[in-house]
Each structure stands twice: as C-alpha cells, then as structure tokens.
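A protein chain is absent from this complex, but the other protein chains hold their places.
The chains carry the letters A, B and C, assigned in the order they are written, with residues numbered from 1 in each.
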C-alpha cells in the first residue's frame, strides 16, 4: 500500500493497548509512530510485552513526550477517568487528529448518567457531546465522519450485537431482558488485583459486580435508543478461568415472533457484515470459535418456557470487544476497506 | 468406631465412583468391600485412578463377580440407563441392601416423563415408584426410611437448594424462573468425548444442551411439587474450563417480598443445616469456596430490574452434587450423624 | 498477488491440518483447493472446526475423491504410518506435485531406525531416501530444490534450533545432552485419549513416554550429523496444562567456551533469521511469547555447576513446530519470500 498512516497509542502497557499494537503491526496502512505508557517510559515494548519483541517498535514514552502532531490518529487504552482530560489536551492542540478511544470515558452520552456511575462530573463535556459511539455495524455513518469515537465496552459490544436488531424490530419485550455475561480474565486488565491472580481465578467461577457493573448503563443507553423508551436491563457478569473470550446469554421474551423469526431478523440485519455471523439453527456459539479474531458469532435458541428465547453472542474481548473494533472504526474514518488488517482467522486450539 | 458398614461401589471407574471411594476412605464407619467396573475388571484402583493408589482397596471386579450379599449398601455410579436393571437384580436377591444411586435412573417419578426424556420405557417401574429423591435437606425423613435413594443430579441439587424454599414460600413467580447454569468439565464424566478434550474445552466457554438437558425435567419435577402446579423452567447449561465446580445463576421475579426478604427465607430454611450456607448481603458465592467439599453456598442479589432478584448457588458437582450427597444420605439411612465423613474443608487454591 | 498456488491438505480434521488451513487463509499466494478427512468426508470445515467457519472453504472429501492433479502442493497432516503409501500414490500419479509432510513418516533417514521405532518396515523406502528434512533454517538449499519435504516434529524443531549450531561448532559435549521437554496438550492431537481429557490433563503435570518417545531418534539423527558421530541424547517430555506451546530446557556441558560464547554462537548463527531470536543475557524465553506465531526464542543461562550451561528454546508446536514451518518450506519451494503469510505476531494474553 502506497500510503501509511502514522498512529499513536496512549496506554500501550495494558492488554488493550498491546492488542492494538499486535493488530497495527499487521495492518498494511498503519505505521506505529508513538507508544506511551507513563510508568514504563524509556522501556522497549519487548521489556513490557515480550511477545511484541520480534519486530521494531518505537520505545515507550510519557504522554507528554509523544509528538501528537506527527500522528494522524490516536488510539487510547488508558484506564477510564484519565482519558477525558488527555483527549481534550491532545485535541485542543491538534484538532485534526482522529481520537479513537478504547476507554470508558466517552461512551455514556448523558452527563448525569456518567456522573452517577463514575462518581464525578465529566471533565470534558463538550467532547462527550461530540463523541460518536463506536459500535461499528450500528453507527457506521457517524463514525465515518467522526473525530472522536468512543469504542464500546466488550460486554456492550457482545450484548448489543445480539439485542439491537431485535429490539429495534420490536421483536422482543425490551423491558424483560436478562443478560447473563461471562468473561475471560484479561477483561480485568493487567493491573495487580487479588481476584485475577492465577491461583484465585483458576479452577473456579465467580460472579462479580452484580447489579453495579458500569457496562449496564452503556447497554441500557443503546437498547433504550432503539426501544424508543428508557430501558433497564439485567446484566450479571461472571469471571471465567480463561484469558480471552466473552459470551453473553440473553434471555428475552418474544413479542409476536417465533424463535426462527427472531433468528431471521438477526441474520437479515447482519447479512452483509463480514464480522457478524448468525449461526444456523442448531449451532451454538462458543468463545473458542472467535479467539484472537474480530468476529462475533450469534446463536438463537428456543427457551423451554413458551414465548421466550435465548440469544447467545460471543467475541474476543480484546479484539472485537476493544482493539479490533477500534481498528475497524479507524478504517472507516480513513476511508479504507473496513476489514483492512482484521482478517486474521481465530486461533484454535 | 466399633462398627463398620461394608459397602460396594458399582461403576468405580467413573469420576463419581472415584470421588465416592475418596470420601469412603475417610469415612470412619465405612469399609469398602467391593468395587466394580466391568471394563477394568481385574485391575487395581491404582491403575485406573492413580490418586487412589496410596491405600489398600479391593481390586475391581465385574458386577457379576461382586458379592452383594456381603455389603450393607451399594453406591451406584453407572451411566444412566444401565442402573435400573442392575438395581432390580441386586435388590431382588438382596432385598435388605440399601441402594444409593448416583445415576439418573430413578430421579424422575413420572414414567411418561422418564420415557420422553430417556427414549425408552423404564425397565424397573416398581423401583422407580419406590425410589426416594435424595435431596437430603428436603427429603430427610423419607431418605431415613428408604431403601432405594435416587441422588439428584448436580445441577438440580444446586438449583433446588436455591429455589425450593422460595417457591414453597410463594416468594417468587414459579412460572418465570431462568436458570443460567455453569459447570466444570468433570460433570461430563470420564468417557472420551471430543468436547471434553483439554484443547477443546480449555480457554473457552460453551453453552450446551440448551433447551434439552435432562436435568431440566428433574428441576421442574421438584419445583412443581412445591409450587403446587406444573412448572416449566429455563435451564441453560454452559461448560466452563475448570474440572470441578458448578454455579447456577437463577433469575427470579419477586412475588411480594423484598430481596432481603428473599434472603431471609433462605437463611431461615437452612439455619440449622451444616452444609447449606446462605451468604450475607454483599457476599457473592464462587465455586472456589466449596471445591472438594460438601458445602453449598447461596447468595441473593437485587436485580436492576425492579421486582426481580438473582439467586446464586455453588457446589462441587462431584461432592454435594453427587458422591458427597450420596454419603450424606447413607449416613441418614444407617442412623449415623449426618455429617460423618463429610467435614473435609474446601481445597483452595 | 497476481499468482495464486492451489494447495491441498491431507488430514484437515486434525489440529495440524486446521492450523495449516488457518495460516493458508492468510497466505496471499495460496488458494485452498482440496481438503480431505476421510471420517468427515462431505462435511464442511465449519462443522469440524467452527473457528474456520467464517470464510469460504472447500468441503471435506475423502483422499480418493480429491483431485490431486489440480493442486501444486500437498500438505499432509495425517497420522504417522498412513502417509507413506498415500504419498507414494499421489506422487506416482502426479510427479510434479510438491509434497510437504507434517507427519513423522519421512523424518528418519535410516530405514533400520525407522523400522525399529515404528515397528514395521517403511512402505516407501525410495521416497524416504528422497525426502528432505524440513528444518528450514538448517536445510534451506535442499528444501528449495526438494519435491518431498519431511517437516520435523515439534520437539525436534525446538531442540535442534537450540543444539545444532553449538554442536556443529564443537562448543558442547554432544554425548552429554539432556533435553527436558514440556509441551501443551494440542501436541497429542485431536484423537480421543484419556490422558488428554480436560479433567485429566488440567491442573496437573505429567512426564510421559520417558525414554521411548519417537522424537528422540529424530533429534539424535540431526545432532549426530553435525557432531560427526553417533549421539544418544536424553529426551524427557512432560505434558503441561496448556493447549499450545513447547519449551525445551537443554542441559549441556561446555567444551572450551563460556556461556556468553555459547550465546554468541547461537546469535551469530541466527543473525539474519526472521523467525529465530536469541534472547539477550538475562532474558528467559517463555511459551507465551510465541503463541500462534512462527517464532522461536532461545535463551542461554549459566548453570551453577561449573562448565555447564542451560539452553532454553520455545515455539508454538502447531506453527513453527508444524504448520508454520511447513508453509515456510512451501515458500522456499515456490520461490516466494520465506516469510510470506507468516508474519502474524504472537497472541498474548
């Protein structure tokens, strides 16, 4: 490819940042120009992530030392709460830069909801208003023209791919949605926490943040939008002893459609989508099918309770649930083929 | 202890049989007199299960070669479908023997339901009628006087411990119960199956038997009994990359009680139970807490959807979900303290 | 790329075959024209390997039904023992086809050694004589001109990358080499075996085939070649509870060089190699660093026993240990850049 686009990564020392780098290396139109990680500034990526030590990469720098004027796009993998001020600073000085945020800072559109769930007022409300929600398949036009894209959380990506078309079609009761969610441990990040130690998370299964996980309001925001009214969902996450992968089991009440009709709505909605596959009747998604890839697989099964159905979606939390979707959005924003750099097949076993 | 009770184990080469043997070795009133496993007859347990090779045990024999007259109790860990005729044969010749079945053969009381789910008429309908359902804490009196006890499946044990008291109290809508269930791989047994290979089940998460798992009618049988009418439940199992452990996340609609009220009903129901613990508000059960033990832990959490709650229960599928509950029933049937041989604490990490 | 080369895969239903397909999909110069798997003939790859269900692939056929005349290269992932006759048949009818064998059938050059380790005389001794050993970095010229390439076993690839340069240089005592080897479970294949069940292999560690693993004579053949005399090595494999990855810890006695000198020999030998990385002093290889990639990482550490050193090598057993090296050889045989289709970075976590 004749053109390469220089990019920078904020927060390259987290799992999300690292997977962005992994995918960017394979992207034919990207050139990694800056990698920041304040606590590791001056170190090489090989020291921080030995699996990325086989290719040449810029050294890690502080955020302050990176030359944001030299990049066309910034991917941000910082923890939530820190992104908003940095985004404001970067965009104030370099308004032409595209900012693709993988953190949670710009996902919630309503300032009051943000403040309620994150415990403080938003520090860059004007950007919050500008941000486009980066659920690619459902916000394509806005992303294409956007400057600041807030990539969805991993759980919301999985849940919304399953739910948005069927809620929009009025095929299920939006007020009776139960989302039993299961995630691999990498979703908790690379920070040191007791519950993500191997000996704690291994050989066991734990529900967590039941009733108060911050992905709940994000799911509700988007389901409400297509439902046409404010919706509260059940969202119950569980920690699974695997590194990557996420599965949501959505229990829904049918509204005048059959189970096959429900599947048909999803299959039709995603008919032309490369990354979203609706499984035929009888096939159940499993996270093994999508590991390391940008694919989402959705399955629809009849419930034994009449009038109900089960919709299951899987993805890799670090790819379609984060860095992969970010690159998909980048491709849109820069006029590239949407699948550029994302056609790597799943790694199994 | 002055008295020891000779026991036999049918199907000692499966995980359920092996865990029965592990617990029986530690049981002060049991003497293992016979171990059968037709395909391994003539072999030692050390050959079949090296972890049981540190103590003296009888060699494995065929079912035919075992001396059932010499045992006071038979534990059966055979696959479903094979138990019923063997039970009939053993009990016909040795009517005084106690038969504690860990297979599925005698769990369903209704012959038509059995035939519908297992694909053939029951071969010992008179015993099916006699069998006592071995959910210890809820069938104590009948078990004490019983001769043939059908120990519940692992999933039903977990689900029913959570649901029976609250359905019986009318505290939830019995017709709107969703049971999202997660199990470790040992629940699938020691048979050779593609989906339980390490490389297939590891680092991944799979729903399976959605809508047609045989534990569904068993749960429905017992929920219906306390509900007072026929109930259909949603029961959706998932395979988790861990060997032992089971967790059910039950989504229920409250019927005139608060979440705290719901927890109070469970806490009261199990107040005097050694093995069933209801966690205080704010504490979430996890399978790591009960690994290798006979404990069940139950937690109750508010749903974000008003009027709904989440009830979570965990157990070790091979202990309280099978061999441990079988021994608990044995203790009742032989007039021993119910916790005899079962006080081993969980193994963590 | 204007030219695409049609390939066929024998044994596409095994892990090796599947990983070949995964990599072939990403290869810009390959077109998958035939996939065989006798027991699954007529099925789609999506049914056999759901993770390969997102792209169009030919249906599985029997070996007999595949049109070998339509392919330029055959990759063979059949179990050992079955390949030799099939290779003979294919090459007899289509002598211009390149045959890249990932099975064990053509690795041992000495017919007597083959017969001794595999229990029967070789069925295609003329091809055995023709076969080139496909350890790419060490047999490049012969592979380029070869028609039948016998890709090394996964363990030999790891061990030989570590040992060949230092034995060839006379830097270690070739008669005192101990190779403690550790492999993930996928190395045992997708066949149904008790010891590769999740509940058996998980949470545990087992030595296996100690003293009689068939990779020992293969390692000895190649070490002997560069040593200039017949060498016997210790080779002790262990099964590790992970799906992919292999690590060999080689204990060697130094012959007149220092540890740094030993590292320098390796670094020099692989200076221009894309896929073989010698870690700087102080850095230890780990399998996580190479998962899913074609890289080998080698580290050299001083032993506390004077005059001895430890050489550690890691690779992904299904990539550089099998399908990746096969494609690397294919690239050589077809005059392509050697890294074509193999630049995918490791997947971590």
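Here is the rule we go by: contacts are C-beta pairs under 8 Å (C-beta built on N, C-alpha and C of every residue); 3 or more make two chains touch, one makes a residue touch a chain.
It should be emphasised that the depicted structure is a prediction, and the values quoted were computed from it without experimental measurement.
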Q | Residue touching the undisplayed chain, where the options are B:103, B:286 or B:340 | A | B:286
Q) Among C:118, C:251 or C:334, which residue is in contact with the omitted chain in the full complex? A) C:251
Q. Which of these, C:70, C:210 or C:337, touches the one chain of the complex that we don't see?
A. C:210
Q: Provide the residue numbers of chain C that touch the chain removed from this figure.
A: 175-176, 178, 180, 182, 184, 199-200, 202-208, 210-211, 216, 232-236, 238, 240-245, 247, 249, 251, 284-288, 291, 299, 301-306, 308, 310, 312, 314, 349
Q. Which chain A residues touch the hidden chain?
A. 15, 184-186, 190, 192-194, 196-203, 241-243
Q | Absent-chain interface as seen on chain B, which is shown | A | 15, 18, 22, 25-26, 49-55, 186, 202-203, 243-244, 277, 283, 286, 288-293, 295, 343-349
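The definition used in the following text is that only the chains that are shown with their structure count from here on.
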Q. Which chain is in the middle, if each chain's centre is the mean of its C-alpha atoms?
A. A
(Q) Taking each chain's centre as the mean of its CA atoms, which one is most distant from chain B? (A) C
**Q.** Whole-Å separation of chain centres (CA-atom averages), chain A against chain C
**A.** 36
Q. Whole-Å distance, chain A centre to chain B centre, using C-alpha means?
A. 39
Q: With chain centres taken as the means of their Cα atoms, state the distance from chain B to chain C in Å.
A: 45
Q. Multi-chain contacts in chain B: which residues touch at least two other chains?
A. 184, 199-200, 202-203, 241-243
